[in-house]
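One structure is given below, represented as structure tokens, and several questions about it will come after.
Yeah, one chain of the complex is gone here, protein chain that is, but the others are all in their spots.
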Amino acid sequence: MKPGTVSTALKSGAIWGFIILELIFFSVAGEFLSLSDKAFMDWDNMLLLLKQSAPIGIIAMGMTIVMVNGNIDLSVGATFAIAAIVLLDSMTWPIFAGLGDWVIPVAWLLALVVGTLLGALNGLIVWKTGVDAFIVTLGAMLGYRGIVFMFNGEQPTSHLNWTLVDFAEAEFLGLATASWFLLAATFVIWFVMAKTVHGRNAYAIGDNREAAVNAGIRVGPHMMINFAIIGFLAALSAVVFYSESGSVNPNDGQLYELWVITAVVLGGTKITGGAGNVIGTFGGVIAIQLLRKGLGHIGADTSTVNLVIGLILVAVLVLDRQLNMKGKEELKV
Amino acid sequence: MADITRQQIGSLLAKQGILIAFVAFLIGFTIANPKFLTPDNVLSVIRSSAILGVMALGVTFVVISGNLDLSVGSMMSFSTIVVLDLHDKIGPALAIPAMFAMTLALGALIGFLVGYLKLNSLIVTLGMLSAIHGLTLTYSGGKNMDIADKEGTWFSVFGQGTALGLPIPILMFVAVAALLGLILSRTSFGRKVYAVGGNGTAATFSGIPRARTVFMCYLISATCVATAGLIQASRSLGSQNTVGQGLELEVLAAVILGGASLLGGSGTIFKTVIGVLILGFIQNGLLLIGLQFYVQFIVTWVIIILAVWLDIAAKRGKLMSPIA
Amino acid sequence: MTDAKPVLRLENIVKTFPGVRALDGVSFSVMPGEVHALMGENGAGKSTLMKVLGGIHQPDGGTIFMGDDAVVMSGPLEAKAKGIVFIHQELSLAEELSVAENIYLGELPTKSLGRVDWTRLADQTNAILQKLNVGFDANTRVGDLSIANQQMVEIARALTVDAKAVIFDEPTASLTDSEKVVLFDVIADLQATNVGIIYISHRMEEIFKITDRITVLRDGQYQGTVETADSTEESVTQMMIGRTLDLSRNASHHALGEVALEVRGLSCSKHYQDVSFEVRRGEVVGFYGLVGAGRTEIAETLFGLRDPSAGQILLDGEEVRINSPADAIARGISLVPEDRKGQGLVLGMNCRDNMTLPQIDTLKAGPFVAQGAEMEIFDKYHKQLDIRTPGWKQQVGNLSGGNQQKIVIGKWLSMHPKVLIVDEPTRGIDVGSKSEIHKLLRALAAQGYAVMVISSEMPEVLHVSDRIVAMYSGRVMRTFTSEDVTEDNLIQAISGMTSEQVA
Partner (left out) sequence: QTMKIGITQNNVGVDSYQTTYESAFIAAAAENSDVDAVVLDAGGDVARQIAQIEDLIQQEVDAIIIWPTNGEAVIPAVRKAHQAGIPVVVTNSNIAEAGFDFVNSFSGPDNITQGARSAEIMCDKFKDMGIEGEAQVVHITGQPGYTTAIERAKGFEDRMPEVCADVMIVDTQPGDWNREKSQQVMEAFLVKYDDIDGVYSGDDNMGVGALNAAKAAGRDGIIFVGATNFAVGYEAMAAGDYWGSIYQSPVDDAEAALKTAIDILEGKELPFLNYFDTPKITQDNMGDYTKPVF
């Protein structure tokens, strides 16, 4: 059994069982409570689910590698917003005026570069100062948000480019553009984490930093690369999403960090690092989106939604524990 | 001789890096606006920090025990709304204990889930953040909660009264800090909290009931939250459902800024108090300087990182981290 | 060999930590193909010296030479690049990763796109594991291995690179005899290829078996280097601690009391089955067996950390159920666990607080912990066990390995238990202190304690025990009295041969 294979990922975590429970519950409850004549598990609805999972899902892939690495990134929501601003604003810059629709790839690239740099900046600070990633990125969550507001005051930054919208709304082999990006990000990060030396070192560092240092792994640059990756993915998520919506509010992306972390942890990644995988994270993302969608489907009001989402998060953990307890006679510690 | 004093200064710096950072910021702000250090301003900052501060004191226990509590913000909203609602229904004398009981029940639930069922505290408390918010909205029907007779109630004493020439919220903050400081540093329970957070397995091997210790930490946290809710409700005698929204991260920032490790096993009440004051004074100082709110965000970013950096750099005796 | 150049030479190395001068002008060199022992009491500075060499600590003064060149070891990476392999005293492994990934940590073989070459990795690892003759394979998760096997994983790292010098910092502390044999073969192989080997151990018999020269440190100071062939255990001990020790086998007998602990037909699913024995007041019972024989699990069951699947436990003749360590402690049972870092200590806590942890509830002055009483306990065992620490405030994590172990022992002795269970009590402890601890265990027995000693060191078991329980694969094979035990029949018993087969 090689580490990182799909089978280990599927076995770990109750998340898949939970997704099935959700599907059953909302399908049955939907029969009684939903206004719609359409079934919840309608195929189109499931495709929509995949698409709607993309904004959080793409970032969650980055969060998985950062958390396995033993760090955390709370600034992703703000990075997301900054990248969106760069994307939308740069399309209007006079220097790109001659480019026509070629401005689109340029804007994409700029946004991705900015996201990557912001991520790398966090990584650099963690590396050079030794301040815990939690603090560094908690600070950056504020600081980057400040940059967002500095850019255009409280006004939204908008540039609706219908070519771009059409591209973003396009479907290929039945899947929306955003879905493809989500799947691609999942695959690439899975590949990095399960197959490459960089990925395996991420596990080693998160598991036992001292051992990794003793083994001569350059922990600092390594962590910085992972922060750059999550910055890149936060920007990618923004690029995919805002290509379609064309306008960013300075508050956009707020609380994304919490949702992303929730998805990652639900997917079985240890908050202390060293264990986790993107397949689980993918499940976590789907589970959350399914929950939101399902609660909307059955028409729950805001207070119920809050209550239910909260209780269900706890229920998943209980379920997970029950499943993992079986057959293990561990020390009672 | 000179060597020894230098060493002593060095070790003082190492121990109190965060305190020194704090003093440095105070001086900086005072230069920027001389009104910053006037007694009135200082008192008003501490008074408004008291609510966050009391919550941070409780969360310090949770963090030292190796867990997180992200539910404190929404739990505080809950306490505030409940006590305000009950105030008019059953009178303040009964409303206060009733609110404490309800808040403690929530704390006990979280403590049970994290302590006895050993569930991941991040997700449990994140879930409870949401669930308690839903509970509050259901309880209040989403409406603001206000006391009918704002002038005639003695309830306002906790948030607005003064004693010994000091605002009561400050006195409560100091009292809770002193009490919890003693519990943490001097009692066997406090020792157990450190042990459980430092190495839970070793604590179990030493006969320490890990689950019960964690459970108690959440009860303490809930008590602090209820106290904060009391001060909050009394301070404005009315409240929105969202009064505590987002405070969980500020509270956590204060605790971590004070030097507690998220991994558990370290931190002190005194340092948390410093962390709380730093946050409070940064906010106030930046307002007094009158920077745009977004510049304040950026400055806060820099200050938080600088403060923690200074703290740990002093401890390790080197500015740059030894990470390869 | 005498005219060859040393592979490594350290000159006048100085290293201080806050409050401790760990190294005070130490010089040291290793020849190619030499096994050079580094000896000294716990806290003498051996590990620190090696960490300086391995680039983990930067020295405050002094120079490291490789060949003729002065070098600076700026970090582990650089030391490794220069051909220095470091097998750490404390396990330095990533538990979630596989054996293979741990062995090649930091230098996994790659294919295109930065991919790990799993096939090559597995092949290389399995080749090494075969040489080490261990019972696990390359893909096992390290966290699933016993401590001894984890130690073997550490050792396997020595074979992965073309080393100029290999440092073994107490590699045998948690190994049993059969694994030791393998280790010595590995060392002999390395020696044959002209690698310089630095070997740190507190076990005299190993030192005299495999080393060529011995360098002794005392309190961070260089005491001298001697040829092993010219030395004796007494002379080395004299250098280390300034006096000689009586290492003769225990012969003293005192009157035994009532049966304090009796175990009848105890089983714990797959860990051990149908185990029965008794321990009387005033008696030391040794438990001897191979790794995985189930001794630790028995101890954990008695301490309330595992539920037995069958059988009875009787304390003072009365059947008891022990549900938790708190239960066990309340009934007068103490356990010195085998994994001091994971189970024994809160590394971030200071020495005193670690020591008083199990009885913190009873040390009361009003609502508070009685600091005076705590200090008394600490002072008593600080002296009695000769713990080297700058003071009670020192974080346990900063103590040397042996001194950490002493803190754990002090912690449980201070409970004055009825039944004291010690699991590998002298792992990593220097000869002087070891004999002190043995004396102490005997003395405790003499005072009426019932003592269970689990040890993988035969001399230790033979030395301290009144009776010896030999275990094999979760079963008690035979119980010896100190009269009828010999090294031979003990080895036979723990290898799975019944007494009938032997006879």
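Order as written gives the chain letters A, B and C; numbering starts at 1 within each chain.
Operating definition for what follows: a contact is a pair of C-beta atoms (placed from the backbone, for glycine too) under 8 Å apart; a residue touches a chain by one contact, two chains touch by 3 or more.
Just so it is clear, the model here is predicted, and its values are computed rather than measured.
Trainee: Can you list the shown chains that the omitted chain is in contact with?
Mentor: The chain that is not shown is in contact with A, B.
Trainee: If I consider the whole complex, including the chain that's not displayed, which of A:90, A:214 or A:306 touches that chain?
Mentor: A:306
Trainee: Which candidate, B:28, B:97 or B:290, sits in contact with the chain we can't see?
Mentor: Considering the complete complex, B:290 is the one touching the chain left out.
Trainee: Even though one chain is hidden, which residues of subunit B still touch it in the full complex?
Mentor: Residue positions of subunit B that touch the missing chain: 33, 35, 38, 40-41, 44-45, 48, 51, 133, 137, 141-144, 146, 150-151, 160, 232, 235-236, 238-243, 245, 283-284, 287-288, 290, 293-294.
Trainee: Contact with the hidden chain only, please: which subunit A residues?
Mentor: With respect to the unshown chain, the touching residues of subunit A are 34-38, 42, 44-45, 48, 51-52, 55-56, 149, 154-156, 158, 160, 165, 168-169, 241-242, 244-252, 254-256, 289, 292-293, 296-297, 299, 301-302, 305-306.
We adopt the following convention: only the chains that are shown with their structure count from here on.
Trainee: Name the graph shape formed by the protein chains and their touching pairs; answer line, ring, star, complete or other.
Mentor: Per interface graph, the chains form a complete graph.
Trainee: Just give me the whole-number Å value for how far the CA centre of subunit B lies from that of subunit C.
Mentor: 43
Trainee: Taking the mean of the CA coordinates per chain, how far is subunit A from subunit B in Å?
Mentor: Comparing mean C-alpha positions, subunit B is 29 Å from subunit A.
Trainee: For subunit B, what residues touch not just one other chain but two or more?
Mentor: 201, 204-205, 324
Trainee: Among the residues of subunit A, pick out those that touch two or more other chains and give their numbers.
Mentor: 213, 217-218, 331-333
Trainee: Within the complex, which stretch of subunit B touches subunit C?
Mentor: Listed in rising order, the residues are 11, 182, 186-188, 191-192, 194-195, 198-199, 201-209, 265-266, 324.
Trainee: Can you check the complex and tell me which residues of subunit C touch subunit A?
Mentor: Subunit C residues touching subunit A: 54, 56, 75-77, 79-81, 86, 88, 92-98, 101-102, 105-108, 110, 113-116, 118, 139, 268-269, 300, 304-307, 324.
Trainee: Looking at the complex, which residues from subunit B come into contact with subunit A?
Mentor: Residues 113, 117-120, 122-124, 126-135, 137-138, 142, 200-201, 204-205, 210, 249, 252-253, 256-257, 261-263, 292-298, 300-302, 304-305, 308-309, 312-313, 316, 320-324.
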